[in-house]
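Of the protein chains in this complex, one is absent; all others appear in place.
Coming up: chain A.
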Amino acid sequence: MTILVFIQSLQERKLKDAQMRATINQKLVETGERERLKELLRARLIECGWRDELKAYCKEIVQQKGLEHITVDDLVTEMTPRGRSLVPDEVKKELLQRIRTFLAQQSNM
């Protein structure tokens, strides 16, 4: 019985979280903040060499497999884990801080 209640409340929380995420996403899109964040992220990733490094890796993969035998999907699958792991912590922190600040300003949420 208690287990069931626990699972129910967990599911409720999950649902609430999902709704919250959707609302935040809507706000970010509506205000244009999402574009601003994207641009900031883009600039930071170029600055820290992330882009160059992934570009080089990308070239390597294409050369290995041959241009005719590779799709964007193949590349995405191969690149994503490395791309994720190479994002510097400072960049993540800065972005998180920006999102927090943005949410704090949205009083109606």
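We adopt the following convention: a residue touches a chain if its C-beta (ideal position, glycine included) is under 8 Å from a C-beta of that chain, and two chains touch if they have at least 3 such contacts; residues count from 1.
We take it that contacts and distances are computed from a predicted model.
Student: Out of "small monomeric GTPase", "DNA primase", "Ubiquitin carboxyl-terminal hydrolase" or "TBC1 domain family member 20", flag the one the UniProt entry gives for the chain missing from this complex.
Tutor: "Ubiquitin carboxyl-terminal hydrolase"
Student: Among A:S9, A:T31, A:Q63 or A:Q105, choose the residue that contacts the chain missing from this document, as touch is defined above.
Tutor: Going through A:S9, A:T31, A:Q63 or A:Q105 one by one, A:T31 is the residue touching the chain not shown.
Student: Tell me, which residues in chain A touch the chain that this view leaves out?
Tutor: For chain A, the residues touching the absent chain are 22, 25-27, 29-32, 35-36, 39, 42-43, 46, 51, 67-68, 70-73, 90, 93-94, 96-97.
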